[in-house]
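Of the protein chains in this complex, one is absent; all others appear in place.
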Amino acid sequence: MLGEILYEVRGPKTLFEMSWPEVEAALKNTDIVIVPVGSTEQHGTHLPLGSDTLQATDMAKMVIKQLGDEGVTLCAAPTIPFGVSHAHLKFPGTITVSSETLMRVITDVCRSLHIHGFRKFVLLLGHGGNLATLRLVASDLALILKDSKFIVPDWLPVMGARYPDVLKSSRPTDEHHSGEGETARQIYSTPALVSNNRGEPFYVPEELDPYAKKPYTGGVTIAESGVGMRERTPFGVMGDPSRATAETGAKLYKIITDWLCQVIRAELL
Amino acid sequence: MLGEILYEVRGPKTLFEMSWPEVEAALKNTDIVIVPVGSTEQHGTHLPLGSDTLQATDMAKMVIKQLGDEGVTLCAAPTIPFGVSHAHLKFPGTITVSSETLMRVITDVCRSLHIHGFRKFVLLLGHGGNLATLRLVASDLALILKDSKFIVPDWLPVMGARYPDVLKSSRPTDEHHSGEGETARQIYSTPALVSNNRGEPFYVPEELDPYAKKPYTGGVTIAESGVGMRERTPFGVMGDPSRATAETGAKLYKIITDWLCQVIRAELL
Amino acid sequence: MLGEILYEVRGPKTLFEMSWPEVEAALKNTDIVIVPVGSTEQHGTHLPLGSDTLQATDMAKMVIKQLGDEGVTLCAAPTIPFGVSHAHLKFPGTITVSSETLMRVITDVCRSLHIHGFRKFVLLLGHGGNLATLRLVASDLALILKDSKFIVPDWLPVMGARYPDVLKSSRPTDEHHSGEGETARQIYSTPALVSNNRGEPFYVPEELDPYAKKPYTGGVTIAESGVGMRERTPFGVMGDPSRATAETGAKLYKIITDWLCQVIRAELL
Amino acid sequence: MLGEILYEVRGPKTLFEMSWPEVEAALKNTDIVIVPVGSTEQHGTHLPLGSDTLQATDMAKMVIKQLGDEGVTLCAAPTIPFGVSHAHLKFPGTITVSSETLMRVITDVCRSLHIHGFRKFVLLLGHGGNLATLRLVASDLALILKDSKFIVPDWLPVMGARYPDVLKSSRPTDEHHSGEGETARQIYSTPALVSNNRGEPFYVPEELDPYAKKPYTGGVTIAESGVGMRERTPFGVMGDPSRATAETGAKLYKIITDWLCQVIRAELL
Amino acid sequence: MLGEILYEVRGPKTLFEMSWPEVEAALKNTDIVIVPVGSTEQHGTHLPLGSDTLQATDMAKMVIKQLGDEGVTLCAAPTIPFGVSHAHLKFPGTITVSSETLMRVITDVCRSLHIHGFRKFVLLLGHGGNLATLRLVASDLALILKDSKFIVPDWLPVMGARYPDVLKSSRPTDEHHSGEGETARQIYSTPALVSNNRGEPFYVPEELDPYAKKPYTGGVTIAESGVGMRERTPFGVMGDPSRATAETGAKLYKIITDWLCQVIRAELL
Partner (left out) sequence: MLGEILYEVRGPKTLFEMSWPEVEAALKNTDIVIVPVGSTEQHGTHLPLGSDTLQATDMAKMVIKQLGDEGVTLCAAPTIPFGVSHAHLKFPGTITVSSETLMRVITDVCRSLHIHGFRKFVLLLGHGGNLATLRLVASDLALILKDSKFIVPDWLPVMGARYPDVLKSSRPTDEHHSGEGETARQIYSTPALVSNNRGEPFYVPEELDPYAKKPYTGGVTIAESGVGMRERTPFGVMGDPSRATAETGAKLYKIITDWLCQVIRAELL
């Protein structure tokens, strides 16, 4: 009654695929749990709406595998498939939740995990737009949940710093949402969900580009009524997805995973 | 960096796997969307915590496929992977969210879908414990979202009425959570996630059994402090999962899908 | 400074009419309390807006009396006079509260009762539209209030099953809101509040009737923007109130009371 | 199936006893509605827990009657039977709701009434402990409900100023909760609910008396953890209920009603 | 990089100007803390928007100084600079917060102070429009914060009763918002912030005057949609600010401070 295979889900298992005795066994060896947070938002004409959720899940699994190969056990919760995606709402299918809703979900999820004995939580970013929310909820939950420690590693600038080395794009520092890098990662793990027809490269005109070099140094968060992705990019892409390959995706995931494992080793082990 | 294949995800696509132009195209033919709501809760020693989420997703896909074969288009949102699972918290790994949190998530999801043009919403039950919450949020959302219609079809009694015909269990009317029926459905779609070692059948002693025949007719909702699944069943099973087969699972899914399609035809087409 | 007598309130007493030493005495013999929940909503041209509240109160009193005659003590809180009555808002005078508001009131009421020592709570339905809310709040409160047990008995189908035997209507299974059955119950306890001019029978045309036989078996909750009682019935009646008599009302109350006592005996004693 | 008559409810009708066509007719002549707010709290050993609710309802009816005799129509909502009664919780049976809950109920009730065309709202105090809440919600609702006007008349000092003339007590300015005045009002309208055994007079020792003369002029609101009525008065009485008579009750109700009608005439007509 | 001096802030210190060891030392001698609550709202053409905040702060300091001269230590929190100022919104610059927001801020502030050992709280009114909110939050907090006592002294009528003796206005009982009294108090402490050009006296026409003598005795709270200060007074003044002097301001502050100290002595020492 179902159709053909769309894609395969690979191991290691998260809580989603584990039975309760498997979780019970893991809890004898670890009190660390990754809580991946994705989104359901447009990713150009060639990537699925669930891209961020799929990538967050895959990163969690890669971390579990790499640390597992070193003899370290950790778990991951099922990925929260919704995020704060207001900026993408003008593209059909995008789902957005308020930051308050997202904080409540994460709170309930972590509270449940804490009851089972987890004490160290990695809130894992699948969508940049959730970063401030994750930071805030981490700070609130460390107050509420006894003996807990939360970390929110922001892997985006770490990976971005390596784009010039790794990407094939002629403008590697301008590869962002649904561009070469993100497309490559998606091809690496679920090639069947990526359309071969990836369209022309599109770079946001400088006056609209939120990543454009500023006349000032340092960071400024900007939010503007009615200015979202559709005003900046007609098809939802920032970069050149046509150059993406599975090999590039593998390199990027390696960079991210290595860094996440390094952070977890330094902060939680 | 990932491990071996755990299971395959089959079509048809939900919004999760679609790109925004695919959603845009679908919206030219339909204003109906299924919002499946699952859970992350223990399902015995042989089934994954994500069973309800997987089943809700599969039911949505089966409905899309069957109606699609008749020329009717409809869409499905990504399945909400958390539910009200307080009663299962004593089994490791179970995640529960408050009904208020669940209502907020469903509200934000439906509000986003309504912006894109969806008007008819099927809140699809993956976990019986969410039924009252789904009914309540349906009633609230029909007031808030202009020109909308919500249906919450309760397929559990429809399927249960057919258990005596379909199941192999010697006590088919006592097959409930993680019993023969649920196990069979899970074997049908993701056999690799079902443990072969399914343990002994377990039937809740009558004095603890919430489904036991009552000295009165009619329905009474009962909620009791500190009385959950662990008090009733030591391994989280109510029934005999050892008799489950893919064939039985297929029959059950057919019964549910046929009924859901019949309801959608009668109420939304 | 008041006018003539409108109606009499009969015993037994609920907390509303008891003094605190009477409650203190009762608490030595019971930890069961009924919390009746009514509404303020239109009930045709012949019944008062408070009908559901009056009936919920009377049912609580009848249960207290019948069990009291058997030597069993129980108490009842003052009836909550407001419910979720969105569907009736187009008729003047109807008051509706959100399900969130209703849950908060019930929560505060039960929390207070719990402080005094009540542990077993019967959330008693006076208005069908409150059923999902009562079920949800029961489940939440059993988690919060130590050693508590909540039951929500749905007497509506139990009574409805007996309509063909008891009612005089030519279409007994089509007697619903403000029809023969409800009018009869109101005549039984407060005849002075029921208008003698009860108008013509009115049966909702099949295409608008939420109770009409469906082409499918089983239950589906339906909520639709802007579709309420006024669209279905011009005067707020579903049935034939002209045939109602006090005798019929007495028979129906007997059926409901017997069943509620049976449920309480089985679940709470 | 009910017991003997406990008390009679007299006219005029509030919305509780009216049918929707009666409300529709009234709305042709008025846009004023009284929203009485009572409580369920201990009232000594001789008065029912519902005393404040009964009195608020009766005051609303007396106002409707007196102004009705002058040809002015106005309506009253069903009385909200719960209030902020934290201070009385140590007496069995007392029910308290948070001020936030009370504000939500009043908000939902007034919003519904506003939909039907009511524009002028009298929030009518049945319980002194609700005064600040009523004032706050009045201010908030006038902002939210278009073209509305809210008044909260505080009749307590108006009546208290007349106690020395009207009461038989030897200490008329020390008659407060469940004392001579309140008992007299309850005897006036529902004598059957007042116990003949009204106990000894009790006056709160000066050091505990919240109404005791202060060494300073002017008003100070005081709230103290764990200091409630039970610390001040062992049986819940402040005053001498033994001297109460129906005649005194009638005089007090006349004073209150006259003043309320005067306020309504000055502010709303 | 700053401009010229606008005004001086005088002692004694509140927590705002103290270091933590200074607070630690004070806590050895007191558990009383004043929590002043001001506003940011229009005060005519001649007074700053922060007038209420400045006055609340100054009153707290005067009380600390007067009681300190008697050997009694107490502390004051930083003044909350926002209040419920809906009625002034039509004048540019006015900031209003909902009473719910104000209650949350006061709650968080008092909860923090309670952690440090403060047990007696004086919620000090800087803006009459906050009175009901302060009373409500006092009652709620005394329940929540262990062993706490809250007082809300309403100094407005105490001071108003002395206006005929102290003010130079020809209509002293009609001096209200930004009139002679308030202007005089502001001249007393921050003369540089008061414009010399104080315009003509303005008295609200009787039919619009909320302080006008009523045909009834006693108090009635009134709130009306769209009726605020701008409808009553074109420049935001009620009274004659031209007659204000520092001497008058000093007299008024003396009256208020004496009374507040008297209240604190009677209730908290």
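As written, the chain order gives the labels A, B, C, D and E, with residue 1 at the start of each chain.
Convention: contacts are C-beta pairs under 8 Å (C-beta built on N, C-alpha and C of every residue); 3 or more make two chains touch, one makes a residue touch a chain.
Because the structure is predicted, anything quoted here is derived from the model rather than measured.
The hidden chain, counted over the whole complex, makes contact with A, E.
Contact with the omitted chain, checked across E:Ser189, E:Thr221 or E:Thr248, is made by E:Ser189.
Take subunit E: the residues that touch the chain left off the picture are 1-13, 15-24, 27, 40, 42-50, 53, 58, 61-62, 65-66, 77-82, 89, 91-98, 100-101, 104-105, 107-109, 112-113, 115-117, 189, 193, 195, 236, 250, 253-254, 257. Subunit A meets the missing chain through residues 84, 86, 98-100, 132-136, 138-143, 145-155, 157-158, 161, 214-226, 259, 262-263, 266-267.
In the analysis below, only the chains that are shown with their structure count from here on.
Listed by label, the chains that touch subunit C and also subunit D number zero. For the remaining chains after leaving out subunit B, touch-based grouping gives A | C, D, E. Note: centroid distance subunit B to subunit D, computed from Cα atoms, is 50 Å.
Multi-chain contact residues of subunit C, defined as those touching 2 or more other chains: 98, 100. If touching chains are joined by edges, the resulting network of the protein chains shown is an open path. Of all possible chain pairs, the ones that touch are A-B, B-C, C-D, D-E.
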